[in-house]
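Written out below as structure tokens is the structure these notes cover.
Only a single protein chain was left out; the remaining protein chains are all shown in position.
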Amino acid sequence: MSTLAPLVLLAPLAGFLVNALFGRMLPRRVSGWVGAGSIGLSFVFALAILTQVIGGGHIDQTYFTWWSSGNFNVPFNLYVDPLSSLMILVITGVGFLIHLYSIGYMAEDRGFSRFFAYMNLFVFAMLLLVLSGNFVWLVVGWGGVGLCSYLLIGFWYDRPAAVLAARKAFVMNVIGDVGMVFAAFVIFLNLNVLDFSSVFSRVHQLPKGGTVITAICLLLLVGAVAKSAQLPLHTWLPDAMEGPTPVSALIHAATMVTAGVYLVARMHLLYDWAPVAATTVAVIGGVTALFAATIGTAQTDIKRILAYSTMSQIGYMFLAVGIGAYAAGMFHFMTHAFFKALLFMAAGNVIHAFHDDQDIRHMGLLRRGLPVTFWTFLIGTLSITGFPFITAGFFSKDEIIRAALSASGIEFVMGLAALLTAGLTAFYMFRLFIIAFGWEWLRDDPRHLHEALPIQTIPIVILAAGAAIGGYIPVANFLQPVFGHAADVGTLAFWGLALLTLVAAAIGFALAYMLYARRPEMAAAWRTRLGPIAALVEHKYYIDELYDRVLVRPGYALGRFFSNVLEPRVIDGAVNGVANFIMLESREWRTIQTGRVRSYGLWTLGGAIGIVALIAWTLGYLPFRSG
Amino acid sequence: MVVAFALLAAWELVTAAGVVAFRRPIYNALSLVANMLGLAILFLMLNAQFLFAAQIIVYAGAVMVLFVFIIALLNPGVDLTLQRGSTEWIYGIVMGVLFAALFGSLLYNRGLTGHTGAFTPDAIAATGNVQVIGAALYTKFLFPVEVTSILLLMAAVGAVYLAMRKAE
Partner (left out) sequence: MQIPAYSFLLLSGGMFTLGAVGFLVRRNPLVIFMCIELMLNAVNLAFAAMSRYLNSLDGVVFAFLVITVAAAEVVVGIAIIVQVYRAGRDMDVDELDLMKE
């Protein structure tokens, strides 16, 4: 296992290097298959690791010392246990499918090899993040995925909107990075170690619930919130949809945005020890879930709806890990990866079919023209809304709600929020489906749309299968060596809560069906009736505008002050001032160069007198004492 | 002795003033000659007989003769400085005063310190002044002597070259 782990990392890295260095010269086929193949290879290695990890095998292997100073050294070590192996399986598995899809999706694009280079680099960084065995490499991977996110969102760099979105994402990610690094500082200051094994064994030395451990957990949370686009650092995610659809599928649905969840899960020993911080995680998750769901009901861009949906579902995961149901959170992560990637890729097909138009109001009636996309998207929608038994989402979402409602206090309230969100999720997802895909089953397709290439549809089908039966994968048992047993709930509670969730979802579906399928005019009427509220929701609660006023504009003003006032007047002024002064002085002094012997003689004599006098004075030879 | 010195000192200062102040260059030159002769006698008083001879032969006898010849040849007119109405001599006077003040304050009533060497006048008289100096020139001061001879060579070559150039 210790040799497999670095291989998992090296395959995508190799893919990146090949595509980055030689991509331009390679034919498209080769470039694309190198990119996808490296991830596939990684997946194979991950499977091999899986066989060794089932039943609780885990290693913490150091490969070399990165640097050492005195008796402090930072090793490069990889930590493989059920948790990280679950992560790498999902990352490489879903990633591989997305890469295959991209071969078709990006076929017409000029930057084909660049795309695969960036994607491989991203997978490498993400794998590094989850496999890292100490905080240093965790932060390296953390920053790396942030970088790749920037590169990929701004992939079409001649689109101003894309460039701005990339920058926004990066800036917010950096805020999170700062939190992470500070957390590492605090850990080091208090525990004197940076690698996970040592940190975990020493956590209990700190006072439980004390300031130090809470500070560490909250600082880590800052990083998680930024990376996972939770409140209040969420505004970058909808804008990130400017990037190509496979990017949205991989980074902003299945993997990078879940890094925050992974972080909390990995640090569960720390969060168990700081209840305040853990509750904060849960509250942020619950609130974001509800918040994002409400916004999702009013959006008209297919990718943005899915983005808010992602935000909402990750809120569920945060809620789960916040209340201690780590396994449930990771389970939902896996199922979410399946159906969200599926939804995004299917949406990508639709977007391509409509020549890059993403407005759902222009779509509709897609069953005939894009059959595979239609049915797979439906499966995905069913999964996310938790259709009983035959969808994975049912099981994973249910576990979270159940765990929350069995708790007390604010966690219970969050559970109620989660329940409400489930209803909203059903509502907006079916709204999306009905409007974009159409519920009428016509014979012919009036617009003669074409289904996508097989290389784009087969991965989606595979994911649809996962979204359907993935719920039966025994994730909780698999993760038991890491998190221990989940609390057992009585059968009645189990089924009762499941029913409750179902009812919420059914209400949502019914509402959506009624408003958009049967009586579209009622939808419009309701919208006008709810006027101001509708405006608030449609404008994402004006948070972007708030940030702009409070943070962005003062920032620009400060920057302008520095560049227009400080730099030219003070800094350049000082430098130029010195030069000017010297020039003025020299102009004066030049006049003694008269060319006349006598004036030179005068100056020489005067100087000689001065020097001799000075020396004599210093040495005390002159009548008046000194020196 | 003291009287002799006082007279000589006065002679030196007067002739030096003459070098500076006369308007016609030939008078300046003659003042300088007189100055050098007085200086030679002072050297004699200081027991530097060799220097006395060298001063008269080389300086007064060769250098000043050259000067006088050139003045006769070029026949320069009255110096412009000392015409009526020019005020440049003020600068000179100021500098001079400063300089004199400096010297005065430095030199007045100082006791001599430093090593007393072996060459007392009696010791020198035992072997003779010229012999002693000659010995010193060829042992202790060999290098400066050789360098000076090269310098003289350079000066001769330079003067010949300069004199041969066409007037521009």
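Some observations on this one:
Which chain is which? They are A and B, in the order written, and residues in each are numbered from 1.
Throughout what follows, a contact is a pair of C-beta atoms (placed from the backbone, for glycine too) under 8 Å apart; a residue touches a chain by one contact, two chains touch by 3 or more.
Bear in mind the structure is a predicted one, so any value in this text is a computation, not a measurement.
In the full complex, subunit B makes contact with the omitted chain through residues 1-2, 5, 9, 12-13, 16-17, 19-21, 25, 28-29, 32, 35-36, 39, 42-43, 46-48, 50-51, 54-55, 58-59, 62-63, 66-67, 70-71, 73-74, 76-77, 79-82, 88-89, 91-93, 95-96, 99-100, 103-104, 107-110, 112, 114-121, 123, 132-133, 136-137, 140-141, 144-145, 148, 151-152, 154-156, 158-159, 162-163, 165, 167-168.
For subunit A, the residues in touch with the chain missing from this view are 590, 593-598, 601-602, 605.
Just so it is clear, only the chains that are shown with their structure count from here on.
Inter-chain centre distance (subunit A to subunit B, centres taken as mean C-alpha positions): 94 Å. Taken together, the subunit B residues at the contact with subunit A in this complex read 91, 95, 98-99, 102, 105-106. Taken together, the subunit A residues at the contact with subunit B in this complex read 602, 605-606, 609, 612-613, 616, 621-623.
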